[in-house]
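Here the complex is missing a single protein chain, while all its other protein chains stay put.
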Amino acid sequence: MKQRTFIWLSLFPAFLLLAVFTFYPFLRGVIMAFQNYELFNLNNVDFIGLQNFETAFRDSKFLTALQNSVYWVFFSLVFQFFIGLALALMLKKQFRGRGVYQGFVFYSWALSGFLIGLIWKWLFNSQYGVINDLLLKIGIIHERIGFLSDPHWAMFSVIVANVWYGIAFFAIMLLAALQSVPGELYEAADIDGANAFRQFFNVTLPYIMPTIIATTLLRVIWIFNDPTLIYGMTNGGPAGSTHVLSSLLMEKLLAGNYGMASAIGVIMLAILMLYTIFYLFVTKSEKVGDF
Amino acid sequence: MFTQSGMKTISKLAVSSVAMALVLSACGGNDNNNSSGASAGASAGSSAGGEKVKLRMIESLTSDTRTAELQKMIDAFEKANSNIDVELISPPFDQADNKIRTMLSAKEDIDIVEARDLNVAEFVNNGYLEPLNEYTKNWSEFSTVTKTALDVGSIGDKLYFISNGLYQRQMFYRADWLKDAGIAVPKTYQELVDASIKLTDKSKNRYGFSFRGGPGANSVPDTMVLAYNGANVNTSDAMFLNDGKSIYSSPEAKQALDLYLKLFKEGSPADSVGWGFSEQVQAFTSGVTAFLLQDPDVINTLKDGMEEGTWATAPMPTGPSGVALISAGGAGWGITSFSTKKEAAWKLIEFLSSNEQNVEWSKSYGTIPIHSTATEDAYFNDGPYKTLLDMTADPKTFVNYKPPFNYPANSKFGTVSMETGQQMLLGKASVEETLAKWDKFWIDAKAELDAK
Partner (left out) sequence: MAAKATLKGLKIVYLALHLAVVVFPLYWIVITSFKPKGEIFKLPITYWPTHFSLSNFDRIFTVSKFHIYIMNSLIVSIVSAVAVIIISILCAYVMARFSFRGHKQIMLAFFLTQMLPGFVSLAPLYLMMSDMGLTNTRMSLILLYTTGSIAFSTIMLRGFFQRIPASLEEAAMIDGCSRITSLFRIIIPVMLPGIASTFIFAFVQNWNELFQAVMFIDTNSLKTLPVGMNSFVLKFDIDWGSMSAGTVISVIPTIIMFAFAQRYIVEGLTQGAEKG
């Protein structure tokens, strides 16, 4: 077999599936962004240019969601990453019961975002929620906190749930990366008399940097795009204060306003593409696909 | 816009080849056999005479107990009609309506669909539903179907679904708490608010009212505004007054909303700003709140979760002029316009809608039966249902109105009202500003309707 043929034959199944089930339906969805496509009346679907986009940018709800998306992604990512990294560093050395310990701390990754949203909605509930009950019992608070009903708390609460969810991903990925650092590098550093702190910054960190760059990039994209946790937990409430772009998109979709939903989707894609280009430029990483 | 047949053929070919490859490589193909085989059988069944007809039916207000009950009725139907098979599709409740509309838009093989007061206009606009007027002509029990039941399923003079049960709100209250506190059962909204405030004791985690600021939030403020506007409301176009202005524009509306805000601030848990159905009912059953305004389908939930004698029902509170505006809602069975088995589908609907079946269903699921003859059943003349009949029997106090289901914008009002309402409850907007927003919403909605 010629090499060229082999290359393209190998890529073909993936191309075919992605073209048919990912790109094509997305493009069909994108067309609706330029139409007044509302399920209430499908008889009058017309092209309306950029009107959906204009409406979006004039809507304070959209702007809130845009702003929330930034908080949502930034704080979720930062805490997931640093806690995940700390955990990975502590799990790097073998100790008794490490396997079992890992099994327990990584299980959150095996649940769905929607389910996690529901569970945390219950935990945070001010009447039946365990969190309020525990805080009252310990005496940290004296009045129940409306974690999900008070707009000052709501965004904080959904981010807490998301951090809880995503730590495992970073811990797993970074742990693997840490264990791949060749022992000789540390030995060399030991001879140089570097302390643990300097060892981390001079040896470990540079070595696992590509993994960090790749995983953080992917996580940003996933957190930004995934509405399921917020959908399960607050559905954007109260008063739209926890809507992010992805959950707002879903709300428009469920309300039958496909045109607006698609317009939001297009805006989201544009934001992510700009972000990725910027990120790759800043990190000077051309080989981001290399885990 | 979705019919680009060239692309369709190409993608079809492409997919079937990949599908083939996957089947061969791994999955053994057993899943292909039983499902596509089934649908092929269905279309064959309709054309050939003596063969079995296969009906596909989808429900919207799904729950496992309701599905089980419905399946029982369907089994009885299949037994009586050995040439008809029925497949019941029960998507999870929170995504059912979206799935139904997507299936309808794809003209999927669905014969009977559960339409709701909320979405029947949407379905009719898009031509998904078959008018049932012709079919009802030969239905022996049609004459006893109540007007309310028919109204819910009609657009203009055409009937699109036969309700499977009606919903109408009443007041549920903690009889034991009221007795202990020496409070009479509230008859007006003012009394309800006063009683709620009196019963609220944060230190005991006890509150007056099962408030609902989350999804479905508009129901209480709207009923209060309607009750306060009283006789001025145009009952056939109930978001507007007789003088053509919206119900939110009057001084009475401000009174009502001020009281509503007070009810939230002083008589309800702060958390309830985000509550929907579930939290609202849960708060009542678990002994956090004393009053609940809800449909009768909570009755079975309350019976399950609370001790007998701790709760009771009363008619809806009235406004200052002594009237309350009430309306019934409902969901029911309609036939898709593209069904090829309409006769068989109607046969099933007729069976499910018979007095006998409907009464059983209403009891188990907690709805108001659709036949006037059902009121003879002792079950509905007693206990929690009685207040509903009392309300119906007193149309001067409890004035019936037509909800604005004919407005395209109506489906959006729930979300708009919830979010603007929450802003008001959280102190980010005043009562006046909020009323102005709702007023504008309905003026625009009317303009949109008139433009069509």
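Labels A and B are assigned to the chains in the order they are written; within every chain, residues are numbered from 1.
Everything below uses one rule, namely that a contact is a pair of C-beta atoms (placed from the backbone, for glycine too) under 8 Å apart; a residue touches a chain by one contact, two chains touch by 3 or more.
Keep in mind it's a predicted model, so treat the numbers as computed, not measured.
Chemist: I'm checking contacts with the chain that's been left out. Which of B:V298, B:A328 or B:I368 qualifies?
Modeler: Candidates B:V298, B:A328 or B:I368; residue touching the omitted chain: B:V298.
Chemist: For chain B, which residues lie in contact with the unshown chain of the complex?
Modeler: Residues 2, 8, 11-12, 15-16, 18-19, 22-23, 25-27, 31-32, 34-36, 38-39, 56, 58, 61-65, 68, 87, 89-95, 99, 102-103, 105-108, 205, 277-278, 281-282, 285-288, 297-298, 301, 304-305 of chain B touch the chain that is not shown.
Chemist: Can you list, in ascending order, the chain A residues touching the missing chain?
Modeler: Missing-chain contacts on chain A: residues 1, 3-4, 6-7, 10-11, 13-14, 17-18, 20-26, 28-30, 83, 86-87, 90, 99, 101-115, 118-120, 122-123, 127-128, 130, 133, 164, 167, 172-173, 175-177, 179-180, 207-208, 210-211, 214, 218, 221-222, 225, 227-228, 246, 249-250, 253, 258, 261-262, 264-266, 268-269, 272-273, 276, 288-291.
As a convention for this text, only the chains that are shown with their structure count from here on.
Chemist: Any idea how many Å lie between the Cα centroids of chain A and chain B?
Modeler: Whole-Å distance between the two chain centres: 35.
Chemist: Where on chain A is chain B touching in the complex?
Modeler: Per the touch definition, chain A meets chain B at residues 13, 16-17, 19-20, 24, 28, 31-32, 35, 39-43, 45, 61, 125-128, 143-144, 146, 148-151, 234-235, 237-240, 251, 253-256.
Chemist: State the interface residues of chain B toward chain A in the complex, per the touch definition above.
Modeler: Interface residues on the chain B side: 1-2, 7, 11, 14-15, 18, 21, 98, 101, 105, 121-122, 125-126, 202, 205, 213-215, 269-275, 279, 282-283, 286, 288, 408, 411-412, 415, 418-420, 422-423, 426, 428.
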